[in-house]
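Each remark here refers to the structure printed beneath this line.
Left out: one protein chain. Kept in place: all the others.
The letters A and B name the chains in turn, as written, and every chain counts its residues from 1.
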Amino acid sequence: MTATTTVPAPGRAVPPKPRPPWGLYAGLIACAVVTVWAALGIEFTLAPLFSDLTRGREVVAEFFRPDWEFAWRVREQWLETLQLAVVAGSLGCLLALVLAHMASDVTAPPWMARTLKALLAVERSLPDVAWALLAVAVVGNGALAGILALFAFNVGVAAKLTAESVDAVDRGPVEAATAVGASAVQRAVAAVLPQVMPNFLSYSFYVFELNIRASLVIGLVGAGGIGQVIKTELSRFQYSHISAIVAVFVVVVFVLDQASAWLRRRLI
Amino acid sequence: MRTVGTRPPAAGPVDGDRPKRPNPWRQVTGSLVTAVVVVLCVVTVDAQWARLSEAPGILGDYLRLMTRGVLQNPMADPYTDYWSKAFEYMVESLQMAWIGTLVGAVLSFPAAFLAARNVSPRPVVFVTRQVLNVIRAIPELILAIAIMLPIFGLGPLAGALALGVGSVGTLGKLGSEVIEAVDPRPVEAVAATGARRLHVLAWGVLPQALPEIVALWLYRFEINIRAGAILGAVGAGGIGSILTQLFEARLWDRIGITLFLVIAVTVLVDQLSARVRHRIIAGGGKDPVAGEAEALA
């Protein structure tokens, strides 16, 4: 290597050094500070992993003796879980499809789209447990509470995702429908719906899958399904029962996940 | 207005030469099966639909009670305490979600590379993907009950770790997809300089994938705030613990205050995170997170 490559030739203007990315630095420092604060807040430590690993041994050992027969004995609750997921999911997605069109600039006047998007953001901010607790308080323990909780939860998720698909639709056909003299609803049905349908179907299946997962959560507060079984067995310390259910549950979710991935590939 | 009849026909005869409609049996059977399943479920589910008729009235009462709680002067005596308690727990939820996401990010980062087809050999990709899929299928709740609570005891730490391990599956899988979508040409260019494999990853792949991967982390943070809520119900800290207690005691004014805080904080964090996400991937075109990440969460 010769000196000419490192020393600029005389007279050549060296570009000024770019301004350091202060924003990035500030962001990184903020993240570090938040991390330290959060870690202190929850008393983060991995020590139990080495010292207290044995503390959970009994529980973990119980877990490794799953009582398969029990998983079969609660087949009615399994069925109820499926029913809740289907009923709440289908009703929720249907409503979401309508709301999504009302929440997008493409198919609705801007003021309506903006209002509805904000409402949906609020609706989505409540976690599934909160909906389940509310539903149980209003209609009592049981499947109806589960349906209501999942329904509320589903509408928010499906409407948001579908509204984003509507936003991203190709505007050409929409304009063509306008030029034909179509009304707002006709425009949505003829030009927008065919474009968002594959996405919507895949979201619907995803919502169904979410419902199966959430069934644990909502059952835990008394809203029906297999989660309710876990709640009882948990209070009776029947870990071998729980582990059998969990194992089946994981297999079901795994299969559903694969099926939904396959379906999504086919639809889109 | 012109009608069909008055228009000169394009061709001669009308019938017979029109193309036949292809048989749409796939869509028809698909919709039929779905409809039948839905109807069957609606009919057979053991739900006391009758209670729905009273529900609006009851809900109205509760909402009124909750609103009254929110509208009380927060500086007045018991209410100051209610607000600060709710806030404390919400902050704990945020801390759990943050640490959980961080743990998930750290664990999933190498996994994403191992699961990317354009980086790792096929057998490694296959095994990593299956492991990630299994992790994705285990709900955080189960991780907390079966593993974290026994080892780490009651408290937010167990919750944070459950969220962390639970995030690995999704973050790893989506991360690997981001890596696979990287433009191969710059990667080739780095390799062509004779750089070693790790350098190619660091200078060819990572700069392209990092913004989107960080966006995924932020997105997962938003999800973890919600997912952490249930963990409180089993003693793993966060807003869920106080929420379940309040509902058990039916303290509606305090429930109102707590839910209000949950909504306010969550919406705020969501907006903030969405803005940062868009900043990060600005210019990079589409937001990989918006549709897909949620669709895989």
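Here is the rule we go by: contacts are C-beta pairs under 8 Å (C-beta built on N, C-alpha and C of every residue); 3 or more make two chains touch, one makes a residue touch a chain.
One rule holds for everything that comes next: contacts and distances are computed from a predicted model.
*Asks:* The chain that is not shown, which UniProt protein name from "DNA repair photolyase", "Copper chaperone PCu(A)C", "Phosphonate ABC transporter ATP-binding protein" or "Formate dehydrogenase subunit gamma" does it carry?
*Replies:* Of the names offered in "DNA repair photolyase", "Copper chaperone PCu(A)C", "Phosphonate ABC transporter ATP-binding protein" or "Formate dehydrogenase subunit gamma", the one UniProt assigns to the missing chain is "Phosphonate ABC transporter ATP-binding protein".
*Asks:* Considering the whole complex, which of A:Ala168, A:Ala182, A:Leu234 or A:Val248 touches the chain not shown?
*Replies:* A:Ala182
*Asks:* Considering the whole complex rather than only what is displayed, give the residues of chain A touching the chain that is not shown.
*Replies:* Considering the whole complex, chain A reaches the absent chain at 170, 172-173, 175-183, 185-186, 189-191, 194-195, 197-198.
*Asks:* In the full complex, which residues of chain B touch the absent chain?
*Replies:* Residues 1-4, 7-11, 14, 17-19, 21-22 of chain B touch the chain that is not shown.
Keep this in mind: only the chains that are shown with their structure count from here on.
*Asks:* Round to the nearest whole Å and give the separation of the Cα centres of chain A and chain B.
*Replies:* Chain A and chain B have C-alpha centres separated by 3 Å.
*Asks:* Write out the stretch or stretches of chain B touching chain A in their complex.
*Replies:* Where chain B meets chain A, its residues are 34, 37-38, 41-42, 44-49, 51-52, 55, 58-59, 62, 91-92, 94-96, 98-99, 102, 133-134, 136-139, 141-142, 145-147, 149-153, 155-157, 159-160, 225-227, 229-230, 232-234, 237, 240, 243-244, 247, 250, 259, 262-263, 266-267, 270-271, 276, 290-291, 294-297.
*Asks:* Could you list, by residue number, the parts of chain A that touch chain B in their complex?
*Replies:* Those residues of chain A that touch chain B are 27, 34-35, 37-39, 41-45, 48-49, 52-53, 55-56, 59-60, 63, 80, 82-84, 86-87, 90, 121-122, 125-130, 133-134, 136-140, 142-144, 146-148, 157, 160-161, 164-165, 199, 202-203, 206, 210, 213, 216-217, 220-221, 234, 239, 242-243, 246, 249-251, 253-254, 257-258, 264.
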